[in-house]
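Of the protein chains in this complex, one is absent; all others appear in place.
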Amino acid sequence: MSLAARFLPALILTAILLPIGAGLWQTALAAAGHLPAIGAQGPDLAAWAALWDRPGLGRAVWLSLFTGIGATLLSFLLALASAMAITRKGRGGRLLAPLLAMPHAALAIGLAFVMAPSGWIARAVAPVLGWDRPPDIASIGDPFGLSLIAGLTVKEFPFLLLMMLTACAQIPLRRHLRAGRALGASEARLWLAIILPQIWPLMRLPVLVVLAYSMSVVDVALILGPSNPPTLAVLLARDYADPDLTRLMSGSAGSLLQLALVGAAAGAGLLIRRPVARLGGAWVHAGAPAPGAGIALRALRGAACVAMTLGFGAMVALVIWSLAWRWAFPDLVPQELSLRIWARSVQGWAAPLANTLIMAGASTALALLAAIAWLESETRSNRRLPWAEAAIFVPLLLPQIGFLFGVNTAALRAGLSPGMWLVIWGHAIFVFPYTMIALADPWRAVDPRHFRAGAALGAGPWRRLFALRLPILLRPILTAAAIGIAVSVAQYLPTLFLGAGRTPSLTTEAVTLAASSDRRVTAVVATIQAALPLMGFAAAFVIPAILHRNRRDLRGA
Amino acid sequence: MHRRSLLALALAALATPAMADWTDTLQAARGQTVYWNAWGGDQRTNDFIRWVGQQTEERFGVEVVHVKLTDTAEAVTRVLSEKSAGRTEGGSVDLIWINGPNFLSMKEQDLLHGPFAGDLPNARFLDLSEGAPAALDFTTPVDGMESAWRLARFVFIRDADRVPEPPVDMAGFVDWAAANPGRMTHPDPANFMGATFLKQALLELAPDPRALKAPVTDAAYAAQTAPLWDWYDALRPNLWRGGEAFPENESVQQQLLADGEIDIAMSFDPAAAAAQVEQGLLPETARVFVPDAGSIGNVSFVAIPFNAANREGAEVVADFLLAPETQARMQNIEVLGSFSVLDPERLDAEAQARFEALPTAPALPTLAELGPTLPEPHASWMTRLTEDWADRHTR
Partner (left out) sequence: MLELIDLAIRLPGGRPLLGPMSLRVEAGQVLSVMGPSGVGKSSLLDAIGGHLGAGFALQGRVLLDGRDLTGLPAERRNIGMIFQNSDLFPHLSVGQNLGFGMPRRHRDRRARIESALVDAGLGGMHDRDPATLSGGQRARAALMRGLLAEPAAILLDEPFSALDAQLRDEIRSFTFDHLRAAGIPALMVTHDAQDATSAGGPVIALG
């Protein structure tokens, strides 16, 4: 057993890191001008020279940094302000689930409608301002990427908030706050000076994940981001989709550049912590008053409410669009509602829906199994593997476009045909870290005396796992599964690259349709796409509530 | 089974060698599933492809799976990565909807199977003589490496209520935009449609349009494009968002038209306005228009990658696309409204009657209204033009 326990994490890590390494290697080869299939026999610097000559490269790089860092910072601040409010009131956290469940692409499509010059907001003020046609303002796709930052924030701040609430649950938050307040410090001051330094080690990884994602996202940037030039990620996606096949090489070079950018931004983020902490420490010791802090916090909380409203508005907009027949500016609701689009498009989304269910089910099951195996081997061998645990998150920290093209080639070379199995593997690689995030802390937090009692009653390790640990952890396991389903459903590039397009999912379908002229069909697909993970979260909530309706100690967890 | 093979034998005995080959092809194709990689951004096209699959399955036992692309180059990349990995058979792409630069790329990199197009039985309804529209793709000879399936004509779409008198030539857009600032735009020239807008203007404004048929040279480029850039510099400031941002593709542009953000959009489908009125996307007053001197036309093709796993099935589908019955259905405004690629003179009376019986719609232009079809410039001009545009107008 202890041999298997030692062996399992290594096996899991190999399944994760091998394809990524192979993919990066292929990307590096192409970036070095070596792509024999089109007669490029490098190594040479042609790909880099071509990249360097791309008009707008500098600005695309700047945009990626600005939007990525901007969205991360804003999401963090909104999460912090909301966490203060929620921990004080002890409620409000439930509202997060729908936004967490919503796939990025669906949310972006819905947001585009809410925020566009012809969108809901503009329609609401049109009668007041006398607009009979939409104003020519860049309220989405603005050249600075502000609408992209807004869109990313709506989706990412709930994730950071959830992580922050989890982190807060691991420290004696209330005691610290009560003690601090008794000393006369303001709440804002206590959070910045006492709470934040304690939860930061737990927040570091989620923040880096959000940063890497925001800097390299393609689908959201296509829908909400600037176009001329776009962000680096979109520029590279265009390269990969260029009729001129030598662009594959400059695109690969660009992928490495993006990797370096994400690395640099993440490194800077980690390095800057120390001076910030020192300054903060000085500020705490000086006991200086912070007159603006209260107002700033109120503004941030307001912004968080706006972001939530935008997110829910986007969801409602999607549903209404899917039911609209004609919905022209400046009508607030469609002239005519109809189910025609749903009925007509059923053949279009039935197969993608089936594929999505298979992918989400299989990859989540695989990832959950791996997470349970990982944690159980940790339990049995009684040691944690800090480096291995960090390596799990590599897939979330690397820009996907940098290695997925290469993974495809590497898989083909290894004799694996692109298709459902490869897609499921690919999804599982991205689902697994999230299931670990969701499951690891509850796993380690189960009272160890239960297992000693079980052993003393004659239960061996397998019975302790199946009869004690897993049933006790039913709720977190289902939550992890729901998160896994949401992550799998949202995967765009892995589905596209590893399935060779033969495994259309609701997400690939929604993104393809987002580039079509019929927003209603897009809305139908995006609505189903958003509904799936929502149902997952609902199930994760309802199933334990029913099974454990008579078990008080498991209800609160 | 016995009867069928007997029938096949009898046919093979009677027919010409080419017919015998085709019988073999049909036999090999039975039971195959053809993965047709085609742009998936148009609902009506998607519906049509699904219909094609139902028909070929019923008639020839060939199933069609539509692999929806956001961009044709996705499929090209897919074939290329298979070639990189040494997969010379059993490839994942069987049929690609392709034309222009993507075709040129695949042809040059030896990524295509063929020649096959001339041997399809229904190719007899096509005019494949040298220089005919179905034999040239962006001035590149097709050489049987791809087979025509639909006719694309560059058209503008307007809302007649808002644009009662559209410009009659490309030069006229400058004045129209000045009078209606912010009310028109074009897709990013990195996109095919955006590039076509520039090419349409180039054809009209170039001092010597004949120079555009030859591969581009530095001297020719400088001479022929100078008036174009003057025209564009006059136009750009009055475009949507001050000419600083552009929609990603024509579908996004059409969405802007439907939302009322702009008043003029573009399409390769002369039936686009009629179709979108019928679907409730555009108001009843939507119409297409083209410059008086005509507009760029090109033929959409299907090609088969060199390593296609279901080559015979793909040929059967390509052939079915050329059947007069299929083409007539395609031209039906209620179905797809895309013009036929067949040569009317090669059709028999029954087939011609099919086309004449097609319904019309107020928003559907007649062939006469569409004016002459202008040939595409050589593909190298497009590459040069889009790169130059990016250099000039990317911040």
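As written, the chains take the letters A and B, and residue 1 is the first residue of each chain.
As a working rule, a contact is a pair of C-beta atoms (placed from the backbone, for glycine too) under 8 Å apart; a residue touches a chain by one contact, two chains touch by 3 or more.
Values in this document were obtained by computation on a predicted structure and should not be read as measured data.
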Which displayed chains the unshown chain touches: A
Absent-chain contact - pick from A:Leu129, A:Ala182 or A:Ala456: A:Ala456
Omitted-chain contact residue, chosen from A:Arg88, A:Arg278 or A:Arg551: A:Arg551
Full-complex contact with the absent chain, from A:Ile121, A:Leu196, A:Leu369 or A:Leu474: A:Leu474
Residues of chain A (touch criterion as defined above) contacting the omitted chain: 382-383, 447, 449-450, 452-461, 463-464, 467-468, 471-472, 474, 548, 550-554
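Convention: only the chains that are shown with their structure count from here on.
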Length of the line joining the C-alpha centres of chain A and chain B, rounded to whole Å: 37
Of chain A, residues touching chain B in the complex: 35-39, 54-56, 59, 116-118, 133-134, 136, 138, 141-143, 222, 226-229, 238, 240-245, 248, 325-326, 328-329, 336, 345, 347-348, 405, 408-410, 412-413, 417-418, 496, 500-502, 504, 508-509, 511-513, 515-521
Residue numbers on chain B that touch chain A, as the complex places them: 35, 37, 40-43, 46, 50, 65, 67-78, 80-87, 90, 92-93, 100-102, 104-105, 109, 181-183, 188, 190, 240-241, 244-252, 254-256, 258-261, 276, 279-281, 283, 383, 390-391, 393-395
